[in-house]
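Right, I'll just put the structure down here and ask away after.
A single protein chain has been omitted from the complex, and every remaining protein chain is retained in its original position.
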Amino acid sequence: MGGVRFEHRYTYRKAVNIIMLSTTGLLTLLALIPLFWVTGYVIVKGGRYLDLDFFTRLPAPLGQPGGGVLHAIEGSILIVALATLFSAPAGVLIGYYAARHPNTPLGMGVRFATDVLSGVPSIVVGLFVYGVVVVRLHTFSVLAGGVALAIIMLPTVIRSTEEMVKLVPPSLREAALALGAPEWRTAISVVLPAALEGIVTGVILGVARAAGETAPLLFTTLGNDNFEVIRLAKLAIGVGASPWEIARLILTQPVDALPLTLWKYSQQPYPERVNQAWAIALVLMMLVLGLNLMARVWLAYRRRR
Amino acid sequence: MALLILLPSACTGAPEGRRIITLNGAGATFPLPIYTEWIHLYSQQNPSVIINYQGIGSGGGQKAILDGTVDFAGSDSPLNEEHYRRMPDLQMLPMVAGAIVLAYNLEGVDSLVLDGPTAARIFMAEITRWNDSAIARLNPDAHLPDAPITVVHRSDGSGTTEIFTSYLAAVYPEWEEKVGVGKAVEWPVDKAGSGIGGKGNPGVAHAIQITPNSIGYLELSQALENDIPFADLINAAGKRVRANAETMQAAMAAMAGAFDERFTARIVNAPGENSWPIMGYTYLILHMEPEDCAKAKALADFIRWAITDEAAARKAAEMGYATLPPEVGERVLEKLAEIRCR
Partner (left out) sequence: MGQQSNLKRFWRHGDALWEALLVALALAFLVLVLHIGWMLWQDSELSRRAFGWRFLIPTAISHWNPAKGLFQAWPSIYGTLVTSLVAIVLAVPISIGIAIFLAEICPPWLRLPLNYLVEMLAAVPSVVYGLWGIFVFLPAVAVSAGNFLAATLGKVPGLMALFHGPIPTSGLSRLGASFILTIMIIPTIAAVSRDVFLAIPREQREAALALGATHWEVIWDVLIPYGASGFLGAIILGLGRALGETMAVTMVIGNSVEGSYSLLRPGYTMASIIANEFAEAVKALHSSALMEIGLILFGITLLVNVMARILVWRVSSRVPGR
């Protein structure tokens, strides 16, 4: 009697087991459907409108066919490079400090601030940079965009550095100190290099994120259909500008960036622009996913050595 | 942040003489197509002047020039006295005029006629279905579906909205008190659940295109560019008019003397048998006492070219804009000559 009930109960439990476990597999598949759908669509629709002109020309006047997104490509490269320049060295050092002095008020403050900043919506960062940079400089600019993206990258860089430095065995550091190296030398030549792969991964992931951000650029870079670095530089050299002045000229121009241009074009009723939006989506996805993949692969490769 | 100290404000410039001039402007989307064409043409003749104009809406342009972040702005709607108090040397210059049309998305309906009060009542959600008697009366031959009307309006601050709402106020007395005139208003259709907001003229065009049984207000050039059908209107003289160069010029000529001391004018519900009832000027806003002389000269030169050059005028007409009547063009040139840089 009890034995039969036990049999039924057991069969029931086994059935539940199979059903639930397979459900998790199905759910995983379900979640991956949008990924394949987006990627597939972007590749098919975007790929159709990808041509040489797309990468090498400035936009045609509104409504005319042709033209490209060279302005956005150059803009993206500039602001992401600037953002990395601002955030990577500083972020690494700040992360190092937080790892070495975790229990000081400043160390805990840094960790808390990193958490706060990583949660701040990027549009709010854009608002901030508008008030602090754009209004002060009286212009939308590459610089403002770079600062905004740097602020967004900082928490990623700080956090990875902190985690990686914590993982470096203390014996390594102590050995260096025992050999007479000063603290700063130990940090730069021993600890940081040991944590390097994780840090670089963190930076690359930060760059991948920054490259895809639009919201912070809305109020900081405005957009510029006429922006082409080489032409600007040539014109500047033609009037005898120094390298410093050329850099200043370029940094203070409003600029487009791939995600920003994508967004603008997606809102327009001109089919050429919408098509170009898909093409930009393809380029952007390749860029961002490529960077992500690169980071992981590089990390795996380094770890294996 | 240290870099901010090293980079002085962009207002001080290199000494006059040879320099690259970069002019940045932002504002109305109404003239965006013609401005980008003009910039393209002008750049070919003046390669060392780099002009950039971004269509972020009239409100955006006004904010940008008031915040000092651009060299010039585009706006369909006039600045008010508060703005002039904040920045007294701003000047509005009419550049071109355009017609606003009621574009719609109705399968099987190739031609539609509306009048002022009917249009107003649609936008007030008083008329909610396409086969309403008011619309049917004006369109006895059309196959109007028994479907709810989706009304598309601007979701951003817009001079186009201001012109359109001023037209509605002029033809339907209740509009002013129930809704009002402005760059952004609270649309009764939103409260009724039948409204959609589109960003910029392009956004409205897009929304109309993808939403069946919709209607919205749009500048003529956008409607033409994208092949979106638009309605004829019954004008102030009671005549049915189609929006085209003739009817636009007729309206502008009828109101050529209507400018105020800030050089702005309302040209809605113009008198005259042949006048298109919903027209508006689009203006460029610039500084009369700019700090950067070289930039100011370059900007003035560009505007002069746009107003006087034949190719520029032809392009504008091709794209559905109305160029300035000669007297108005003269006045713009006079104003340009009055610019005194500090």
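Read from first to last, the chains carry the letters A and B; within each, the first residue is number 1.
Heads up, the rule we're going with is that a residue touches a chain if its C-beta (ideal position, glycine included) is under 8 Å from a C-beta of that chain, and two chains touch if they have at least 3 such contacts.
Just so it is clear, the structure is predicted and the values come from calculations on it, not from any experiment.
Enquirer: Touched by the hidden chain, which of the shown chains?
Expert: Answer for the hidden chain's contacts among shown chains: A, B.
Enquirer: For the chain left off this view, which of B:Gly108, B:Gly193 or B:Gly257 is in contact with it?
Expert: Considering all chains, including the one not shown, the answer is B:Gly193.
Enquirer: Tell me which residue among A:Arg48, A:Arg185, A:Lys234 or A:Arg302 touches the hidden chain in the full complex.
Expert: Missing-chain contact among the listed residues: A:Arg185.
Enquirer: Counting contacts across the full complex, list the positions on chain A that touch the omitted chain.
Expert: On the side of chain A, residues 13-14, 16-17, 20-21, 23-28, 30-32, 34-35, 37-39, 41-42, 90, 93-94, 96-98, 106-107, 109-110, 112-113, 115-125, 127-128, 130-132, 151, 154, 158, 182-185, 187, 208, 211-215, 218-219, 259, 262-263, 266, 274, 277-278, 281, 284-285, 288-289, 292-293, 296 touch the unshown chain.
Enquirer: Applying the definition given at the start, please give the residues of chain B touching the unseen chain.
Expert: Touching the missing chain: residues 1, 56-60, 62-64, 66, 83, 150, 153, 155-157, 180, 182-187, 190-193, 195-197, 199, 207, 210-212.
The working rule: only the chains that are shown with their structure count from here on.
Enquirer: Approximately how many whole Å separate the CA-defined centres of chain A and chain B?
Expert: 38
Enquirer: Hey, which residues of chain A end up touching chain B in the complex?
Expert: By the definition above, chain A touches chain B via 60-63, 133-140, 143, 222-227, 232, 235-236, 238-241, 245, 248-249, 251-254, 267-270.
Enquirer: For a test of understanding, state which residues of chain B touch chain A in their complex under the given definition.
Expert: Contact set of chain B toward chain A: 3-4, 7, 9-11, 14, 18-20, 22, 24, 26, 32-33, 36-37, 39-40, 43, 47-48, 50-54, 56, 67-70, 199-200, 202-203, 205-206, 209, 222, 225-226, 319.
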